[in-house]
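Removed from the display is one protein chain of the complex; every other protein chain stays in position.
Coming up: chain A.
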C-alpha cells in the first residue's frame, strides 16, 4: 500500500493526515493542476453494466458524476460516493466549494485532492468562490485548519492549491439517451415506457430506484397525452406555472425538456457566465493562478447566477452578475454547447433545470449547514454503448442525427444530453460527531 493509498484510507475514516504529508500532497497536486488548462476537457465514459439480479448487479464502469457544492460536509460526501459509485470505478467532476461552513472542510478537501493525485483522469476538480483566501478566513476553513493543526500552514498549502484549480470543464461526447438504468424496479409505477423509448431525464433516489422518468418526446410534443399522464411529473412538466413538484423544480416547471439536435458539449463552471466571456476560448485565455479577484471574468465565472430576467442584471450577492435565458441560449449556441452545468446556489430539491434545460444547477450538500433541510443531487452523464455503438457527437453536421429524434429541432438549440439525477439525503445524524453548539450572543437588542 502506497503512502497515498494510506492517506486516502485515513481520510476516508475522517482523520486528518499529518502536516508534512499535506504539504507533499499539495505540492504534487499543484504539479498536476498546473498542467491542466483553465477549461479541463473531460470525456463522458462509456457505461457498461452487467445485469443479473439486483443484489449482484455489477457496474464495471459508471458514467460521469457531476457534483455541486460540498462545503465540508464530509459524511455527506461519503454518502455521495455511496450513491454515485466509488472511485476509481466511477468518474467524478466536482464543481467547487469543497470547503467552508461544514465542520470537515479539511478532510473533505484533502480526500478529494488525494483522489485527484491518485487517479488524475478519474477526478476533476474546478474552483468555487469559496476556494479563496479571503472567503475561507471568514467562513470556517481557516479556523478549522488552525484548530486541527495549531497553525495556519495547512490552510496556506491548500490556498496555494486553490489558485491552480481549473475554472471550468468541458464534457465531450455525452450521450443523448440514458443507458439502461441500474434499477430493475423501473416500471412499477405503471409507466408505459419501453426500452426503446428515449429517456431524457431520469431521477433516482439514493437506493438507485427510479423515481421518475421523462422521455424526450414528451417535452417535444405536448399532445402526447398518454406519455405525459403516465409520468408522475405530468401535471407540472407541461408548463404549468407552479414551481412545486416532486423533485427538481427544473424538471417540473422551468424545464420542458429539450428538443433538437444531439451532440454538443456540456460546460461545467461553479457560478455562471460573465459579460466579458463570450466564448469558452476566452476562459482559456485568463490568467487563473491568483486569488479570486473582486471583479472581472474570473470573478463572474465563480459568482454569477442565472435568473428569470432578460439580459444581465445586478447580482444581489455583491459580486458577479445575474444572467437571463437569452444570455444562456446565445452562449450555448455560439459555443456549440448543449448544456451548462453549474453549482453555487442552494436548491432545495438538489437540482434545478432552467431556460428549456439549457442550464442546470446541481447542489450536493444535503441539509446544508446542518439546518436547511434540503436534499442533494448529482448529475450523471453517460456515453452510452448500448445504442448499437452509435454515439451522437457534435461534429458540426447538425442534421446528421435529426431523424433519430423524431421531434423537430426548434430555434437551433442543441438538445441536452440524457441526464440522470441521483437525489440523496444527509448522512444519518449520529454518525457525525458534531462539535458542540456555539453559545448564543449575549446582547442582541
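The definition used in the following text is that a contact is a pair of C-beta atoms (placed from the backbone, for glycine too) under 8 Å apart; a residue touches a chain by one contact, two chains touch by 3 or more; residues count from 1.
The rule is short, and it goes like this: contacts and distances are computed from a predicted model.
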Exercise. Missing chain's UniProt protein name, "Geranylgeranyl transferase type-2 subunit alpha", "Protein phosphatase methylesterase 1", "Metaxin-2" or "Thioredoxin domain-containing protein"?
Worked result: "Protein phosphatase methylesterase 1"
For this session: Out of A:137, A:206 or A:336, point to the residue that touches the absent chain in the complete complex.
Result: A:137
For this session: Could you tell me which of A:19, A:198, A:291 or A:425 touches the chain that is not displayed?
Result: A:291
Problem set entry | Residue touching the undisplayed chain, where the options are A:18, A:41 or A:311 | A:311
Seminar exercise, completed: For chain A, residues touching the missing partner are 69, 101, 133-134, 137-140, 142-144, 146-147, 150, 152, 156, 275, 291, 294, 305, 310-318, 321, 326-327, 330, 344-346, 348, 368-369, 371-374, 435, 438-445
